[in-house]
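Certain chains of the assembly are absent from this excerpt, and the rest are unmoved.
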Amino acid sequence: MTDFGFTDDQLALAATVRDVLREHCPPAALRAERRPAWDRLAGLGFFGLLLPAEADGLGLTLTDVLPALEETGRACLPGPVVETAVAAPFLVPGTPKLASGAVSVSVLLPGQTYAPDADLADLLVVARADGPRLVARESVRLVPKPGADPCRPLFAVDFDESEPLDVRVAPALRRATVATAAQLIGVARELLAVSVAYAKARTQFGAAIGSFQAVKHQLADVAVAVEFAAPLVWRAALAVDGSAAALAVDGRAAAAGRAASVGGPAVTVERDVSAAKAAAGEAAVLAARAVLQVHGAIGYTEELDLRFWLARAWSLSAAYGTTAVHRERLRTAISGGDLRRYP
Amino acid sequence: MDLDFSPAERDFRAEVRDWLSTHVPRSLPSMDTFEGFAAHREWEALLASERLSVVSWPVEYGGRSASLVEWLIFEEEYWAAGAPARVTQNGIFLLAPSLMRFGTPEQCERWLPRMARGDDVWAQAWSEPEAGSDLAALTSRAEPAPGGWRLYGHKTWSSRATHATHGFGLFRTSGARHKGLTYLMFPMDDVAVRPIAQLDGLPGFAELHFDGVFADQSMVLGEIGDGWRIAMATTSSERGLTLRSPGRFLATADRLVALARSSGDPVLIDRAARCWVEAEAYRLHTFATARRITAGAEIGAAASMSKVFWSELDLRMHALAMELLGERAGETPWLDGFLFSLAGPIYAGTNEIQRNIIAERVLGLPR
């Protein structure tokens, strides 16, 4: 029976994360710290959520943690959160203490140009033509690359020593992409909330600017974009989780006799992942445009906390494949005849 | 979270698909012609004979007491099968929800089964020449008469009214603006109907002139003077989930992708693919809304987000088809579809009004 919404448990997890981030990742922390709230999240077991029980994790699905990931976007949380909490469990699940948050991971997978937050990483997973390599902090040479987002620095990566990893990168890459889309939804929601608050408070021509129809309609358009991007992200998480389930079923020679009905073949999962990333990126970029227009010149300054969210909207919309790249994948898949809907 | 269907839901889908595959007529004349209207009523009666005309209604009124999700499944199959537009739409989607919520059991028993079978076809009578977006400015009135009310005034933009048997709308019984409006049903027999030809040349709309049309006491829905509240509940349903199920847009998007693919133009294919994904987003969003409604939530002003999204998506899809087809558009159903889609951002509350509602009632911006 379809039940397209989050469970109380999933929402409770998100609420817990939100409370922690409100307290330990306020805007002031974004100016002062490279990795605020990290230890607190670790204390909650955040970095073990997707790890299997044998790696001290909770074995949750991406869907289970999606609302919590959205909260990390809403708070503009810095640090390699997606890489450590979402990608690493599918690349290096056996790493000791990964679940505890004591090990930070950055990744440089196909479609990424640079490794985000690699300055904080104890381990790097770098995809090479002959397969993924695991690189330890002491073997790596990082070259910082300029970017829009001061809280998500990018690095070119070079190294001599590394270990081969016997793992497919696609499961990690898909999840990191969908997790990033969830963060983008969170960023967009926060930008919208900030726009609304400012439009209520700021007066010009004797009225709150939020009473002018031009402002109302711009913000209504942002609300609509976010409202209809979010379900695509949820759907992509289900698809990714489902394809894992389907693989697991296949692996057991489909003993149960019933194919997973949610996850489709890989091409459909990729399609759904790209739909999520493109829509979430566009919603966040639209929200960034609107928040600047509503704020006027003041939005254009470093003094406002706003700039962190703006930068995050732009940096995440380019992360794990730009919107253009995902749109290209979508049209290839869809014009290739993949019009299947699930269920 | 889960997007699996239950075995019962899958069985229902299979039954509907199977039945439609053997019963959907190849194509009917436009419902705005006399013979088309009759053919569409026949089709409604056939649907009703399978209890498929109003699947979500209680069994006693002709439905199957289907869940919201089952109704969405029905709609997906209905439009994917290329089945005809619903001539009973105004009654089923606008009047019936108000009847079920505000009507007496007698009113429901009297009118709903007939509506389900297409025995009665209902026209809405909301707008007046000077009251389009500004519905509270209505001036048509109902005056007390022995045993009921006599209606006076002038309504317009009444869809399907040229051939309809009954109508419903708001009439002023006292007061000004939102106050003193009463929700009344009436037979069309004594209403002077002037058809209004649309861009496609057919009378999809009509003007209604009332000069003492009689509606007996049983035709009042709810309390005297409570019409505004009842109508708002109805128009919210018009704007929201019930009028615009995703099925029609999904079918349009599938056909659009096929059309774009044959052009070989990557820019047009990209636009089609984008529409396809947006139709899918609308579908998923609707599943989420259905879940909330099933759990007892009121959708309220959020329905305006759906109205803006589906109406502009529908227009975008048809405008793209126009570009793809060029001078061949008139040889396909896409041209009529395009003309129809142009009305989407206008009716059931213009999208300007909808964006005001989103800004004021969803986001909380000042009026």
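Chains here go by letter, A and B, matching the order in which they are written, and residues are numbered from 1 within each.
Note that a contact is a pair of C-beta atoms (placed from the backbone, for glycine too) under 8 Å apart; a residue touches a chain by one contact, two chains touch by 3 or more.
Quick caveat: nothing in here was measured; it's all calculated off a predicted structure.
Q: How would the full complex read if you wrote each label with its copy number?
A: Stoichiometry for the full complex in this file: A x2, B x2.
We adopt the following convention: only the chains that are shown with their structure count from here on.
Q: Distance-wise, how many Å sit between the C-alpha centres of chain A and chain B, to the nearest whole number?
A: 39
Q: Report the residues of chain B in contact with chain A in the complex, numbered from low to high.
A: Interface residues on the chain B side: 1-6, 9, 69, 250, 254, 257, 260-261, 266, 269-270, 272-274, 276-278, 280-285, 287-288, 290-292, 302, 305, 308-309, 352, 354-356, 358-360, 362-367.
Q: Show me the residue ranges of chain A that touch chain B in the complex, using the header's touch definition.
A: That would be residues 1-7, 10, 63, 192, 196, 199-200, 207-208, 210-211, 213, 215-217, 219-221, 223-224, 227-229, 231-232, 234-235, 238, 261-262, 275, 278-279, 327, 330-331, 333-335, 337, 339, 341-343 of chain A.
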